[in-house]
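Of the protein chains in this complex, one is absent; all others appear in place.
Right, chain A next:
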Amino acid sequence: MPNPDAGGHWGEFGGRFVPEALIAALDELEAAHTAALADPAFMSELDALGREYGNLPSPLYLAERLSEEAGVEVWLKREDLNHTGAHKIRNVLGQALLTRRMGKTRIIAETGAGQHGVASATAAAYFGLECTVYMGEEDTRRQALNVARMRLLGAEVVPVTTGSRTLKDAMNEALREWVASVEHTHYLIGSVGGPHPFPMLVRDYCRGIGDEARAQFLERTGALPDVVAACVGGGSNAMGIFTAFLDDASVKLYGFEAGGDGYGTGRHAATITAGQIGVLHGARTFVLQDEDGQTIESHSISAGLDYPGVGPEHAHLAASGRAAYEPVDDAEAMAALEKLARTEGIICAIESAHGLAGALRLAKSLEPGARVLVNLSGRGDKDMGNVVEYFDFADRKGQQG
């Protein structure tokens, strides 16, 4: 995949829409990242860390019973088996190592469900960095267990009480804090959004997902998959698996966004499907916004997908037609989560269930026996509260009906 232009643009998307005060830090970060990628010592340390600490590479798994039901071959990239339970460990290990290389001693991060917060706190503990995590007050209540995890790992968790008190506001607060502390603090952003070089940098640390999967797929089947599918919140796991396949014209790429209560209800997080081009959190991309450009709150059962923006490289892949993006609503995702649990004995994250649900829907229009690679971006332990609530609710509704 070609990198963005010197200003961080993919076509009309990306760039830097931030206060001048941050430009020097972004320049420093870009230079450090470029040098790190070219430094064999850095790359081999990162590789060893991934293997010995992160449990990488993750396995590629043919889900045979699920495949039988779906009528296509469903292959799962098992990011759920990584340390801390998701693809996010790749991003935080890369950025934390880079933080150390830049001589900074502290990281800050934003988090929605708390998964990126936990991963960041984990990396901070490993590297002995100070860590502050910004989390919407609303989310600290919904995800109390992850708050406890972060605190156990030694991080400070700051509840954010402004705006809608969710992920987007946590990101605002992290950006505000970063301006004031940028000299010694790295902003360890949680997805492929934000000002250049973040979208490129996070992609570079997540692309191992696709690099591994492509090699594993070739080794196991002698061919490439027909379809690669992933869920898209900010888009890090999806860019992580897409990147290796971008030049493989025969491989169709699908990103599945959170359709929330249903795309037609207006209560969703389907940013590419329903958003308009705008600027949010430092980049030009698709944004859920009203007529005036005020950000609209997103909705999803999945906290990790509940974000009104999306990484600019996805916006570009959508606009150029290289990848397709479709919404998957709460009900479809939860049905896929249950199906995977019952056919394969795997409880995945609700985020990942969106990718799987989209792939299963797509399967109906594919040739029988087509090969579909799904990024199973995380495991479902963190979601059991939601799962219990959701299925209880569904049962009661059923009884009433």
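Everything below uses one rule, namely that a residue touches a chain if its C-beta (ideal position, glycine included) is under 8 Å from a C-beta of that chain, and two chains touch if they have at least 3 such contacts; residues count from 1.
To be clear about the criterion, contacts and distances are computed from a predicted model.
Student: Absent chain per UniProt: "3-methyl-2-oxobutanoate dehydrogenase (2-methylpropanoyl-transferring)", "ABC3 transporter permease C-terminal domain-containing protein", "ATP-binding cassette domain-containing protein" or "Tryptophan synthase alpha chain"?
Tutor: "Tryptophan synthase alpha chain"
Student: For the chain not shown, which residue from A:V182, A:A213, A:A323 or A:L340 touches it across the whole complex?
Tutor: Once the missing chain is taken into account, the touching residue is A:V182.
Student: For the chain that's not shown, point to the residue among A:L129, A:L280 or A:M334 touching it.
Tutor: A:L280
Student: From the list A:I23, A:L62 or A:M384, pick the residue that touches the absent chain.
Tutor: Hidden-chain contact among the options goes to A:I23.
Student: For chain A, which residues reach the chain that was dropped from this view?
Tutor: 7, 15-25, 162-163, 168-169, 172, 175-176, 179-180, 182-183, 276, 278-282, 287, 289, 291-295
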